[in-house]
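Removed: one protein chain of the complex. Kept in place: all other protein chains.
Naming follows writing order (A, B and C), and every chain is counted from residue 1.
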Amino acid sequence: MKKLGILTGGGDAPGLNAVLRAAVKTAVRSYNCEVIGLKDGYDGFLAPGGIIPLGREEVRGILPRGGTILGTANRGNPFAREVLRDGEKVIIDTSNEVIEAIKKQNLDGLIVIGGDGTLNIALELYRKGVPIIGVPKTIDNDVGGTEVTFGFDTALETATEAIDKLHTTAESHHRVMVLELMGRDAGFIALHAGVAGGADVILIPEIPFRYKAILDKINRRVQSGRHFSILAVSEGAKSIEGEQIYSRAGNEIYVPRLGGIGQQVSDYIAKHSEQETRVTVLGHIQRGGSPTPYDRFLATRYGSAATRLAAQGKFGHMVSLQNGHVVDIPLAEALATPKRVNINGDAVRTARDLGICFGDEK
Amino acid sequence: MKKLGILTGGGDAPGLNAVLRAAVKTAVRSYNCEVIGLKDGYDGFLAPGGIIPLGREEVRGILPRGGTILGTANRGNPFAREVLRDGEKVIIDTSNEVIEAIKKQNLDGLIVIGGDGTLNIALELYRKGVPIIGVPKTIDNDVGGTEVTFGFDTALETATEAIDKLHTTAESHHRVMVLELMGRDAGFIALHAGVAGGADVILIPEIPFRYKAILDKINRRVQSGRHFSILAVSEGAKSIEGEQIYSRAGNEIYVPRLGGIGQQVSDYIAKHSEQETRVTVLGHIQRGGSPTPYDRFLATRYGSAATRLAAQGKFGHMVSLQNGHVVDIPLAEALATPKRVNINGDAVRTARDLGICFGDEK
Amino acid sequence: MKKLGILTGGGDAPGLNAVLRAAVKTAVRSYNCEVIGLKDGYDGFLAPGGIIPLGREEVRGILPRGGTILGTANRGNPFAREVLRDGEKVIIDTSNEVIEAIKKQNLDGLIVIGGDGTLNIALELYRKGVPIIGVPKTIDNDVGGTEVTFGFDTALETATEAIDKLHTTAESHHRVMVLELMGRDAGFIALHAGVAGGADVILIPEIPFRYKAILDKINRRVQSGRHFSILAVSEGAKSIEGEQIYSRAGNEIYVPRLGGIGQQVSDYIAKHSEQETRVTVLGHIQRGGSPTPYDRFLATRYGSAATRLAAQGKFGHMVSLQNGHVVDIPLAEALATPKRVNINGDAVRTARDLGICFGDEK
Partner (left out) sequence: MKKLGILTGGGDAPGLNAVLRAAVKTAVRSYNCEVIGLKDGYDGFLAPGGIIPLGREEVRGILPRGGTILGTANRGNPFAREVLRDGEKVIIDTSNEVIEAIKKQNLDGLIVIGGDGTLNIALELYRKGVPIIGVPKTIDNDVGGTEVTFGFDTALETATEAIDKLHTTAESHHRVMVLELMGRDAGFIALHAGVAGGADVILIPEIPFRYKAILDKINRRVQSGRHFSILAVSEGAKSIEGEQIYSRAGNEIYVPRLGGIGQQVSDYIAKHSEQETRVTVLGHIQRGGSPTPYDRFLATRYGSAATRLAAQGKFGHMVSLQNGHVVDIPLAEALATPKRVNINGDAVRTARDLGICFGDEK
């Protein structure tokens, strides 16, 4: 193995730099192998200056830093790139161009760190002959084929700290505090942070909710002398009843685009109860910060294992955590079923036993 | 001194419990004095169950906890209480009732912990004969007569941590990240957190800004190869030009009520530049959490000093930090001029020397 | 199920309170079952006032707090209790007395939260007829039969933060910084924190080291221009050569009792190189603090699962984490093989690939 390429794609996550550092150090030390980094995802192969050397000096000191020194791009799909043509946006397939550029680099392996989107592109490239190794990365923990992805633990810490902070205001002011968290398709952040932070209501995409069930929970708390409640809500949570049931309190015209599900739940409670409510949308803060030790350790193992996989020629595979060990599985298998909260698992069962409301109670 | 009362008013702030603990411990230990706590601000004098005994047991273990064990109320102004009469909200003066209730308690002093609003009420009550001692409290640091108020340092830590976290996403994704912070009238949080977090633009109420100046700063950064920017914006920041200059990108009808100044600034940049933008409104998280050691130390000194002031009979005074020492000044004097960022002071000068844009540049 | 007992034994660990809260809430809500808490481990059955009721009020607000509201005792082994008799310490078997006391309480189950020592006692009691459910707890992560124990992640965070802090001093002062961490028999804390913190040398009980190998590593770093090194050392790390090889620099008489292995390693390096060295023994700080979200979530699931196990009558079993799920296994099986770092696993392999020295290199 003489030359490896490496890139980061999709939304940034704490631990990306730790993967880069470990992959590079392992390549250089254990395989005496050169590494190049691609800037801003797959775009790096085509853009001028998009390819940079990655040696031990370049990865020095980056272990505890959030983000990615390579940059990332949300839109850089080689199979469907958005370009301007005669002033209009059109989608074109640039995959052949990218594959040509990769071939020119004479890479013995290309390590791709990303979430579902980035890894699906990687799988396509692999099928077209690119020697791909995948490394799963999401804040949301929704990539299949692995027990957990790096970045999740750090996001969980940020989310739980936010709940801890809202608790004191909720109690002191007797308020209902709604915290909207990341998780478009999977509710792991809201579930774990909600349980860890002592939330009273947790709404996740996997369990469609009824507004009335939430209201009942809050009212039961008020009746037992608890004049405040904390709601942890995934951005992807959905009501069984659809969107028409609620309306902005005291506002004739409803403007759905401007408020997320957190705002909608808050509006409903404000309208149908005596409780004062407040919404916080935690947003991009969940993607940032120095990775937790858990994430640094996992990301480092992923990065080093990815280089070893490349040396073994196990292309089309992805590193993965299984029962505490870093192993590997075929990308196709991992991506076949995205990961979701097991609504019959012990975690949800525990939350229900503690009296946490998911909004599907009768 | 045989009996002290104590209450917390206005928005909650980290350190309230530390003040309570220190005031109570000092009263009990050094003066063998009984203390009662009023629940939910001045309301506690009137509401059934609103008066509770505060002894050493009640304040045990609360030093590191955010919020207030007494609860607080934003609306409990005895001089202008909102009540329902025949189904309609009316404002009535209940101050005589409150003063009567206070007299009944035979208090040798009433310690009031609060911000501008709560302390102005306290001053009125003092003028009507209530033996008031004030303790200044704000997240925003906008109470006059003192170098700093407790709660500010903790809010600053939360705000700076948010900027640190946004930095990695901004850099990795080449984005403009706008962070809206607390500060309706005073820009201390945005100024301090902005400087401490390395923001590129800081917008505060004390310095009206022009949108164009912000855009120029962002464009200059892009030209010098810095494709991201961080903006720290006080919720009370205002444009010189007023509100009509910007409009929601690609949105015919402008709905000003729904977006704060952070959103407006973000919309303007998105419309007038190539930069991708994102807004985060940090909100109530800034009020929460365990107080920093700085705030715990200051709040403890305030609480203890307030009890000593009561023992000396220095009513109508407020504890205050002056050049590192806790002293006291008349409430009337402290409240005469609210505190604002000194726009000619060394802090703003330093920020300008570092190249930070305040939006008033030509 | 009408009545459950619960106790915490051994060294305290972050998450104990979260287990108590979840076990109690699950018992009360889902099984309408009464719970009693035993103070200071098994001692609670015998000491006056050692049994207290645990209801929802008693466990309110304890989720984020370190330590245990029940107290714990390191010496309370009912099978070998140290007592004073005629002024001398003697060891006596008080197990029958304890078993009698347990019977008197008419418990339908006794949940025991503890490490190896506490759980082995629990197993003995189970064999004598006590309806025991075990919950594994260690800072060191050395209990067998489970992927991980709660408390470890928090200790790891504290240890890694310490390494992060030592890094800046090491670099600024060109020093060798030695950090001694917990781990008498298992090196998990030093291994994980060492990798997560970017240590240069990691010494663990599972890999006996040679002093010379450490020195060589440090010298190689100096030769390549890195004039500082960070060593993460388990308190139970041992040299192959035994203790006689080193001696306190410039000190004729060697006093082994007074310095741990961290001090010994530091002395050796100071004596045999030009490098300035400093030792920090992190000690009990590793046991404290608010549990991380990871530990709170795991501890909560453990507590709730323990109550459900009791309801199912699966006595003599312990809750356990397997591939992300909380399951249960027989205590006898779990305790048969204590957990140790797998020195052929991917984590150690990764550390070696990164160039980290374990002291067994040739």
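As a convention for this text, a contact is a pair of C-beta atoms (placed from the backbone, for glycine too) under 8 Å apart; a residue touches a chain by one contact, two chains touch by 3 or more.
No experiment lies behind these values; they were computed from the predicted model shown.
Student: Could you tell me which of the visible chains the hidden chain touches?
Tutor: B, C
Student: One chain is left out of this view; which of B:I52, B:I99 or B:A196 touches it in the full complex?
Tutor: Candidates B:I52, B:I99 or B:A196; residue touching the omitted chain: B:A196.
Student: Give the residue, chosen from C:E34, C:D116, C:D164 or C:D353, that touches the chain omitted from the document.
Tutor: In the full complex, the listed residue that touches the missing chain is C:D164.
Student: Out of B:L63, B:I99 or B:A332, which touches the unshown chain?
Tutor: B:L63
Student: Out of C:G5, C:G44, C:G66 or C:G134, point to the residue that touches the absent chain in the complete complex.
Tutor: Among C:G5, C:G44, C:G66 or C:G134, only C:G66 touches the chain that is not shown.
Student: Determine and list the subunit C residues touching the chain excluded from the picture.
Tutor: 8, 11-12, 14, 16, 40, 65-68, 71-74, 158, 161-162, 164-169, 171-174, 177, 255, 258-259, 278-285, 287-289
Student: If the hidden chain were put back, which residues of subunit B would touch it?
Tutor: Output for subunit B: 22, 25-26, 29-30, 63-64, 147-148, 153, 156-157, 159-160, 164, 192-193, 195-198, 292-294, 296-297, 300-301, 304-305, 307-308, 322-327, 345-347, 349-350, 353-355.
By our rule, only the chains that are shown with their structure count from here on.
Student: Can you tell me how the remaining chains group up by touch if subunit A is left out?
Tutor: B | C
Student: So which chain ends up in the middle if you average the CA atoms?
Tutor: Central chain: A.
Student: Note the rotational component of the Cα superposition from subunit A to subunit B, reported as an angle of 0 to 180 degrees in steps of 5.
Tutor: 180
Student: Can you give the whole-Å distance between the Cα centres of subunit A and subunit B?
Tutor: Centre separation, subunit A to subunit B: 34 Å.
Student: Just the number, please: Cα centre separation of subunit B and subunit C in whole Å.
Tutor: Roughly 42 Å, centre to centre.
Student: Can you pull out the residues of subunit B that are in contact with at least two other chains?
Tutor: none
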